[in-house]
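Moving on to subunit A:
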Amino acid sequence: MADENWKPKIIAIICNWCSYAGADLAGGARIQYPPDIRAIRVMCTGRIDPLFILKAFQDGADGVLVSGCHFGDCHYLEGNFKAAKRMFLLKSVLKNIGLDDKRLRMTFVSASEGAKWGSVMTDVIKTINELGPSPLKEFAR
Partner candidate 1 sequence: MAEVKKNEEPRIGVFVCHCGTNIAGSIDVKAVMEYARTLPNVIVADDYQYMCSTPGQNKIAEAIAEQKLTGVVVAACSPRLHEPTFRNATKAGGLNPFRFEMANIREQNSWVHMHQPEEATAKAKDAVRIAVAKASLLEDLVPKSVPVEKAAMVVGGGVGGMQAALDLANAGIKTYLVEKSPTIGGRMSQLDKTFPTLDCSQCILTPKMVDVYRNEGIELLTYTEVEAVEGYIGNFDVTLRKKARGVITPAEAEARGIVGGGCTGCGDCVDVCPVIKPNPFELGMAPRKAVYIYHPQVSPLIYTVDFDACVKCGLCVEACGEKKAIDLEMKDELMTVKVGTVVLATGYDIFPIEKKFEWGYKNYDNVITSLEFERLICASGPTGGHLIRPSDGATPKRVAFVLCAGSRDNTGVGKPYCSRFCCMYSLKHAHQIIEKIPGVVPYIFYMDIRSFGKMYEEFYYRIQDEGAKFIRGRVANILEDPVTKNLHVNAEDTLLGRPIDMEVDLVVLAAAIEPSAETEKTRRLFGVSCSQDGWLLEAHPKLNPCGTTTAGVYLAGVCQGPKDIPDTVAQAEGAASAASIPIHRGEVELEPYFAQCMEEKCAGCGLCVNQCPYGALALVEKDGRTVMQVTEAKCKGCGTCGGFCPGGAIWMQHFATPQIVAQIDAFLLGGEQ
Partner candidate 2 sequence: MSKNKHQYAFFLGCIAPNRYPGIEAAAIRTSKNVGIDLLPLKGASCCPAPGAFGSIDLNVWYAMAARNVVLAEQMGMDIALVCNGCYKSIWEVNHKLKHNDELRDGVNEVLKEIDMEFKGSVDVWHLAELYYDPEIVGVKKIADSIKRPLTGARIAVHYGCHLMKPGKERHFGDTENPMWIEELVAALGAEPVQYRNKMQCCGAGGGVRGYDLAHALDITNEKMINMRDVGVDAVTEVCPFCQLQFDRGQIEIKEKFGAEYGIPVLHYNELLGLAQGMSPDELALDLHAIDVEPFLKKIL
């Protein structure tokens, strides 16, 4: 079933204050990374309902990245702690339904870490490429 033309579909849900700003900084610095990720901006990773992520997988996403501020740096004090807890739980759910939990990743990239954003992008895409298409792909639609 390995499709020669398969390109990973990865969605990133990232917070406005740190990771989105870090991603913008990577742009300003012209840091080059592979183009397979599409980002959605929320104010804080705390906004991310685990159901969003399940929905993305159900829609056929091959990977999901959640990225926020470093612990202690959340613009709203502790949204990222709450998010991390949820992602942790969600990862075990994913494992239980037979999805490799490496398909969901949470990272912490600050507004000044443009270069780090570039390497996170590269690394996530590499991981998903290694894992191949999501087994849930057929459920999409």
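Remarks
In this text, contacts are C-beta pairs under 8 Å (C-beta built on N, C-alpha and C of every residue); 3 or more make two chains touch, one makes a residue touch a chain; residues count from 1.
A quick word on the picks: all candidates are chains of the complex that A comes from, given by their letters.
Note that the structure is a prediction, hence the values are computed from the model and not measured.
Of the candidates listed (1 or 2), only one touches subunit A in this complex, namely 1. For subunit A in complex with candidate 1, the touching residues are 9, 11, 13, 16-18, 20-21, 23-24, 26-28, 30-36, 38-44, 46-52, 55-56, 59-61, 69, 72-73, 75-79, 82-83, 86, 110-113, 118, 140-141.
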